[in-house]
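Subset of chains shown; positions unchanged.
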Amino acid sequence: MDKFDIGLHETYKSILAEYLVTNSEHSLYKAGKFSRELIKNNMSPEDMINLHVSVVQTLIKNLPKEVSDTNDLLLEVMVGYGLAYLEHQSLRDRQKQINSEFAVAAKMQKQLLPIEIPDPITLDVGIKAVAAGPVSGDYYHLQEDENGYLSIAVADIIGKGIPAALCMSMIKYGLDSLPEQRLRPGALLENLNRVIEQNISTNMFITMIYGSYDLQNHIFHYAGAGHEPGFYYQSGTNNFQDLTTKGLVLGLKRTARFQEYELKIEAGDFLVLLSDGVTECRTEDGFITRAEVTTIIKKYLHLPAQKIVDNVYDELEKLQDFQLQDDFTLMIIRREV
Amino acid sequence: MMSQTCVEVKSEWSIVAARQAGRTIAKDIGFGSVDQARITTAISELARNIYLYAKRGQICIEKVVLLNKVGIKVTALDKGPGIKDIRKVMEDGFTTSGGLGAGLPGVKRLMDEFTIDSTVGEGTTIDAVKWLR
């Protein structure tokens, strides 16, 4: 007989003895609690089987020899499960280690994002960004400059996880190193495309919308690189209009060109920039459509921009049963006066 | 036929009562002994969660029939503090790794269907179904 904790032996013996007399659910409940205790103590399943066998032998007099023999064979089989159990423990340790690495990485990613949301007097800005996994593959940028322009970007790295996180830092350093091109968002994307094309492997691509909001004249200059179209909401008509752009995803072709657009924003109107994690969220009944997203936004029109994006996120999270399939980035920029 | 059996959860003793009700119904429906043990363990976890975090609530168990399949549905209801971050609670190993027991991810694994609805300050409702194979 192997040695094991005498306490465990006694506990199991008393539960089993009680069950033999009562056949009660109460004893089975105790057995369940005992099981939890064993697992907490990392007792492997073959040790548990051995404990069971040894207790049965003390409780049942004259146990047929055949029954003991079958137990020997069971033990042999359970050693295989014991190995899986040990592997489980080391995987769990490894997972804990990786989780703490991810926590640090997520913090580092946060530092790549704007520390605080700019709050120009004439605009109301709201942003909600949530990663589907431990690190994000969506990036956003919001920066007011001294010339009265607010530069705005949302980017989505195709792919998720660690590779996407590595790419994200490159977008940030790429944007930082490029000269400001407030009125030429297409040229900015061209330059960024070259940086990306040079630095990342052929199978990593990035979609992006980049724009510059002229705070004086309320004109939004923008260009897009294969990115999910945003919306322009007109309060006059109570309608959403797509911000379609022409341009290849970044990293695909060194010489790609990006069409530039401009849009006059009227008081009370707003821009919606987003990543496809907002519009392509998968629910039990298929995918959410763009029309469904604007319908949800309409429910909250009367609220400040930040409240709108928060509410949209809450609704979509619930629709997806709290399991995001893709990184989520939603930004609303409303002209107040 | 489709009647529901409900057990008030307010003490450790009532966890046993909920288990007993679940096992009886599971056996009636025709679940084998392993599945009976799994369903009972799931009920145990749900009842224990209520007892530990909401102090009191209800476990209801019923037979469900859908097209050509039959199963057991367990509903756990409480007016407790609610769960703030459901995504986090449902993460793998979030509960087991702390040694606290199977917790909700465990219930999800033991059963075939699992839905959770929770509002902070108002309470939590969990539905879990297991189909007879």
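Residue numbering begins at 1 within each chain, and the chains themselves are lettered A and B in the order written.
Here is the rule we use: contacts are C-beta pairs under 8 Å (C-beta built on N, C-alpha and C of every residue); 3 or more make two chains touch, one makes a residue touch a chain.
Quick caveat: nothing in here was measured; it's all calculated off a predicted structure.
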Composition by chain label (entire complex, not just displayed copies): A x2, B x2
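We adopt the following convention: only the chains that are shown with their structure count from here on.
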Distance between the centres, which are taken as Cα means, of chain B and chain A, whole angstrom: 27
In the complex, chain B residues that touch chain A: 15-16, 19-20, 23, 40-41, 44, 86-87, 90, 93, 96-97, 99, 101-102, 115-116
Chain A to chain B touching residues, read off their complex: 25-26, 28-29, 32, 36, 39-40, 92, 95-96, 317, 321-324
